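Removed from the display is one protein chain of the complex; every other protein chain stays in position.
We just call them A and B in the order they show up, numbering each chain from 1.
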Amino acid sequence: MRLRLERRPQPSALMVYASPLIAVALTALIALAVFAAAGHEPWSALVIFVTAPVADLYGVGELLIKAAPLVLIGVGLAVGFRANVWNIGAEGQLALGVISGGFLALHFGVGGSPVLLPAMVLAGAVSGALWAAIPALLRTRFNANEILVSLMLNYVAGLWLTYLVFGPWRDPAGFNFPQSAPLAPAALFPILLEDTRLNISVLFALVAVATGWVFMARSFVGFQLRVTGLAEDAARYAGFSTARAVWIGMLAGGCTAGIAGVGEIAGPLGQIFPTASPGYGYAAIIVAFVGRLHPLGILLAGLLMSFLYLAGDSAQMTLGLSSAVAGLFQGTMLFLLLAIDVFVHYRVRGTPAVVPAPAARPVATPVAAEAAT
Amino acid sequence: MSISRRSFIKTAAAGSLAVPAFVRGAEAADEVLKVGVIHQGAIADTGWEYFQAQAWRSLEKTFPGKVKVTVLENIRENQDAERLFRQLSTQGHRLCFGTTFSHFASLKKLAPTLKRTHFECCAGIEASDNLGVFEARHYEGTYLTGIAAGRMTKSNILGWVGAFPVPQVIYSLNAFMLGARSVNPNATLRIVWVNAWVDPGKEKDGVAALVAQGADVISGSPNTPVQGLAAEEKGVWAIGSTGDFSAYVKKAQLTSFELDWSAAHIEAAKAVMENKWKPTTRWRGLGPGGFVKMTTSSPELPANVAAEMKKAEADIVSGKLKPFAGPIKDQNGAQKVAAGATLTDDQLKGINWLVEGVQGKLPSAS
Partner (left out) sequence: MIDMAAGILVATVVAGTPMVYAALGELVTERSGVLNLGVEGMMLCGAVSGFMASTLTGSLWLGVVAGMLAGAVLAFLFGVLAISFKANQVAVGLALAIFGTGLSSFIGKKYVGQTVVLEPSALSAALGKLPLVGGLLGQVHPLVWLSWVLLGAIWWFLYRTHAGLVLRAVGESPRSAYALGYKVVRIRYLATLFGGAMAGVGGAYISLVYTALWTEGLVAGRGWIAVGLVVFATWRPGRCLLGAYLFGGVTTAQLFAQGAGARVPTELMSALPYPATIMVLVLISRDARLIRLNVPASLGKPFHAES
């Protein structure tokens, strides 16, 4: 008997909640094996792995501050993904946020104006949106695939940032190292919790989650986007414009990515480096998927992803694990999640041994098949 | 995810009680000095990270049983390094080493707030509150290798694969040129900037580009054997300026020097153990207790050249020979150091001009 995947009549509610748990449990099993192989007592090692990064308030602050850009960008991207608009350019849009926010910070930071921070955030949002507008325009006007255009633009943005940090923005007191001057205090996000690095970017993330949820679940435009994503022809028939979906989808992602970029330099970095983003733009795509494109799910997925980063680093310290193990756990967890998520929409069925070979069907079948879909 | 954050933290609090028992194990508290080290890259068999690792390994060798080193590798992002230094501190590491210039800014911020830990930063600029720094006078090593290069070049064109135009690289290549010209006034130096500390592909192409210009002795800041191997392929000499790669580059390595940070590590650890630690700036080159150690030379290096290098080394250590003693002109012919004077430490730390004979520009936004 052969197994095959059969589409469920409707998504399985059980699997929607169970699949991340299953994936986490499986990853934990793999982790136990890795710890045992490294010579630790597996269970206590797992406890340490899980608790050490957040064992104190500072750790919790770090968890939140690392999750904030992931959640923020993820929510923006999910708006587009729901509508089948694939913005892969978040990394570049984040860089644009760094560039525009950085420009303001470096040129006006010393003045110490209270308008500076809001201006930086606004600049980040607008510049990120503009960068995302390029693939949106090319898709709506010329039908160019936005995945590839936005991907290519990541490199351009990255090189632009590199040029700035190596050149005009190089810190005169920095001994020619490729970094900018430290940002003036007026250009830094205020800290929310003393003794931690937790700053207001977490508020931005929460606002994004709330806005995203209201927008997608409650607004008519959100409804249009979802329908466009699920059944494009039906949507067009109902008068929902695909072009508008593309624009909204791309700009939402660009906007949030730009703000996240400002958050990085005005936050834990406090300075501009060519590598201002440790791959948050790409990680956020995964976070969006793991969170099932739902703002609340993305919130949890962002925390999980952030936790994996922290736990991996911390495990080097507390468990003597190699640095590569963290990356391996992340990748494995992602694969497992994507694999198990399939069972939300599909179930496994056995097929009887004898199946009429498709080639034996009469020639008229292609027409029938086309008519049936 | 059905675990709420509150229950997460509760578990974490309970778990953190379990942590000390596991981590501290059987060590008697306070007798063993816990040392923390963060590497930006991966520890390899050669290159910058290798020498950093050798330094903390020397701690374990010099103080057997009294020192326990916790090592973190591949911490590439500055945000992460700051968090981890703090975590090392709260985990009871009383001495922590940063291993690269990028750690300096974070440590400068962090050190005054974490008084129970003393911090040292390699390649930092200057000592500050609770933070010591140490850096090597690379230029003393490159000056000596310059002598070898100047003698052995037939085309009078030397090549330098430049990583970043930072002062440490600039004064190194300047000294290389000065050393070469001290024995061969016709030597010139071409530079190619690859804008990376480690990028094997670009480094190899950089060597090819220099050789295409006629360079027959290649130097740089190699962290892997790639530059040496590329030079060997092209049939020219290579100089190991941050390590001895002769195990890989069997024929083409002319001479080399290594970085030895163990003196800094051992002195710092000893001071912390005796409760006498103070933030200091250590900038040392050749000689005992120094950070630059000349290593093997190729058997094809003529004995008289080797002797020249040895004599120059002795003179540098004794102070008789100062690599940057005037008169020195820059690329454009302007006199930068008058006869009888020499560049001060501060001038060296901020140097941003190239000496006469160097062909190639600093890629700054001029």
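Everything that follows uses one rule, which is that contacts are C-beta pairs under 8 Å (C-beta built on N, C-alpha and C of every residue); 3 or more make two chains touch, one makes a residue touch a chain.
What you are looking at is a predicted structure, and each value in this text was computed from that prediction instead of being measured.
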{"item": "Candidate in contact with the missing chain, chosen from A:Gly112, A:Pro185 or A:Gly331", "value": "A:Gly331"}
{"item": "Among A:Ile88, A:Ala136 or A:Leu188, residue touching the chain not depicted", "value": "A:Ile88"}
{"item": "Candidate in contact with the missing chain, chosen from A:Val149, A:Val227, A:Leu304 or A:Leu319", "value": "A:Val149"}
{"item": "Contact footprint on chain B, counting only the chain that is left out", "value": "41-47, 50, 74, 190-195, 198-202, 204-206, 208-210, 212-213, 223-226, 229, 248, 359-361, 363"}
{"item": "Sites on chain A contacted by the missing partner chain, in the whole complex", "value": "5-7, 86, 88, 138, 142-145, 147-149, 151-153, 155-156, 159-160, 162-163, 166, 282, 285-286, 289, 322-332, 334-335, 338-339, 341-342, 346, 357-359, 361, 365-366, 369-370, 373"}
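Convention: only the chains that are shown with their structure count from here on.
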{"item": "Touching residues (chain side chain A, partner chain B) in the complex", "value": "17, 20-21, 24, 44, 47-48, 50-52, 54-56, 58-60, 62, 166-168, 170, 175-179, 182, 197, 264, 268-269, 271, 273, 275, 278, 300-301, 303-304, 309-310, 313-314, 316-318, 322-324"}
{"item": "Chain A partner contacts - residues on chain B that touch it in the complex", "value": "1-2, 5, 8-9, 11-16, 18-19, 22-23, 36, 42, 70-80, 82-84, 86-88, 90-91, 101-102, 105, 125, 164-167, 170, 195, 349-350, 352, 362-365"}
